[in-house]
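With one protein chain held back, the other chains of the complex are shown just where they sit.
Chains: A and B, in written order; residue numbering restarts at 1 for each.
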Amino acid sequence: MAQTKEISLGDTGARAAKAHSNAQAKVVAADETVSEVNSETMALNVGPSHPTTHGVLRLMMELDGDLIKKCEPVLGYLHRGDEKIAENMTYNQFVPYTDRLDYLAPLANNVAYAMAVEKLANLEVPERCQAIRMISCELARISSHLLGVGVYGMDAGAWTVFMYTFTEREKLYTLFEELTGARFTTSYTRIGGVARDIPDGWLGRVNSFCKGVIDVLDQVDKMLTRNRIFMDRTVGIGVITKEQALSYGMTGPNLRASGVDLDLRKDNPYMMYDQCDFEVPIGLNGDCYDRYLMRAEEIKQSVSIIRQVIGKFPEGSYYAEDAKKIFAPQKSKVLSSMEELIQNFMLVTEGPQMPQGEVYFEAENPKGSLGFFIVSKGGGVPYRMKIRGPSFCNLSILSELIPGHFLTDITVILGSLDFVMGECDR
Amino acid sequence: MSDIDKSRFLSQFDYLTERESSDHVALNCPAGKLIEFCTSLRDEFGFDLLLDVTAIDWDVATPRFTGVYHFYSTASSNYLRVAADCPDNVNPVLPSLTSIYSAADWHERETYDLMGIRYEGHPNLKRILMWDSYPYHPLRKDFPLAGIETPLPAEDVAERTNLKVVAAPMMGGPFHSSGDGKMSQTEPSAKDESWNEQSSK
Partner (left out) sequence: MLNQTVAYDSKVEGEVIVTKADAVINWIRKNSVWPMPMGLACCAIELMAAGASRFDISRFGMEVMRFSPRQADCMIVAGTVTYKMAEVIRRIYEQMGDPKWVVAMGACASTGGMYRSYATLQGVDRVVPVDVYISGCPPRPEALLDAMIKLQEKIMDENSAKNLIKVPVNKDIRKDALST
């Protein structure tokens, strides 16, 4: 059963609860005055090019003074047709497109996609490959949460936090670059394995990065967690109840901040997460402040997972060697042996051969559950692929969440939800 | 993960049939019974999370459209796939689940937008990803990947820039190849490509 950990912060927690009820009272009071005055409402459009919307989200709102009465999100400004493209190419060719779904954590998307297709093929990858994938997933989570916390701080007026966390991300990019050859469009996984083995000494460098990121997290903690301005802006703002969160299909840290204990790494363990010892932080109030605490805590847990995996890093192959119809043979063999040459040729022209069937696989990504629903009629090309972007579901709550807040709260609410339009619009 | 017992569903609801699946338990449900079944899914069986709503276009087969739903239970950590065929091939309609799960709202709008399935009872069924006046449903199998020429939504901008929505060039694209034939036909190119360097459009 999942171990859970409630975030408690001593007096801060108490203060949070108090401020929470204050804020509620404030909103109600504002509501009453409005109905008395019966003033005219004003329409306001935010986005799709606006700093608070982190991309190309657009909000159409109806304001009464400073109070938001109605909010309608408009999406689709980054709809690039990923699902249609997927139907037109082989499974491996689609890997680069998964980078660009949640472009703050591309490695995690790569892994989720590869695992979905492997589930269709009923293929088990070797332990070493799983370990590499786990480390990349958790590094991706750290990189996404670092940006999430940094940008969130920036939205609330704490620019320094952004600078600090972004510096850490640059170090991560160096690690990614070493591993995959690219800073963040990594395309690292292949169906049945990963593109290449880890470089020499890479694990050591990951280890020292982990040490550094904990230090930075402490600094961020000092700057934000008890920062008067930050707390005033976030505590009790944007409260999502458990029932709301579930009904809107939210997942990931945003759901857990509302007190629902759902983490696929614990509940439906994939790869080797069941052999790792880590805690799933759960929020108490479901407000913007909790969502910040959640991400900060998850970074620490990810660091602990990475350390455990490095501690018992398995030997062996980094791809499924016996899956000849799925994973491309080594280049040296392709150039020297006929059989491998043909195998390579078939793979490139026709794609990895899959059986018929329907699968749905979800992985616990930094933003929530990233799901792939694949319908295959056999062969190397999916018949239909549906991508469930967690940000899409997390944002659907906006039209219910935002009304009743003040205009200035939008910045923190959007910042706290930590979404990315790439996977929302696909 | 403890597996759910599908016979329990099948015996309690006689309109359900088993659906072929490579992983989770999957059930076929007639479109008319969807609301009833999903309500009891949520209330009796604890499937409190509607993860995903989508649809499949079977092209020439009948029924042509199948709506697919994925549910998750936070209590038992189980997945469930429910599929419902649309009775009509030309005007596919399914009941909307918005009254049961708020999550269905955007998902159904998306499926309507890209697949053209109407959800009866949806409070605000309009396009979500493409613009409102877009005339096609791009995920249908008869719609080409490259797109079809249409006017740009904003007329004034279209006038100043002379821009319209045109089919994207597919030649030499990073796409799938059919395998045999002449080099110019087998080089990776889009499946739906109707032209190449030998036969122009």
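The rule is short, and it goes like this: contacts are C-beta pairs under 8 Å (C-beta built on N, C-alpha and C of every residue); 3 or more make two chains touch, one makes a residue touch a chain.
Small disclaimer: the values here were computed from a predicted structure and weren't measured.
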{"item": "Omitted chain - touching chains that are shown", "value": "A, B"}
{"item": "Residue of B:L16, B:C38, B:I56 or B:M170 touching the missing chain in the full complex", "value": "B:M170"}
{"item": "Per the touch definition above, residue among A:H79, A:R233 or A:R256 touching the missing chain", "value": "A:H79"}
{"item": "Where the missing chain touches subunit A, by residue", "value": "48-51, 55-56, 76-81, 84-85, 96-97, 99-100, 103-104, 147, 162-163, 166-167, 169-170, 173, 183-185, 421-422"}
{"item": "Subunit B, residues in touch with the chain not shown (by the definition above)", "value": "129-131, 136, 138, 143-148, 152-154, 157, 160-161, 163, 165, 167-170, 173-175, 190"}
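Simple rule for what comes next: only the chains that are shown with their structure count from here on.
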{"item": "Residues on subunit B engaged by subunit A in the complex (per definition of touch)", "value": "1, 20-24, 26, 48-52, 54, 56-57, 68, 70, 74, 77, 79, 81, 101-103, 105-107, 110, 114, 127-131, 138-139, 143, 145, 174-177, 179, 186, 190-192"}
{"item": "Residues on subunit A engaged by subunit B in the complex (per definition of touch)", "value": "75-76, 79, 81, 83-85, 87-90, 93, 119-120, 122, 244, 246-249, 251, 260-262, 267-268, 349-351, 355, 357-362, 369, 371, 373, 375, 380-381, 383-384, 386, 388, 392-393, 395-397, 400, 425-426"}
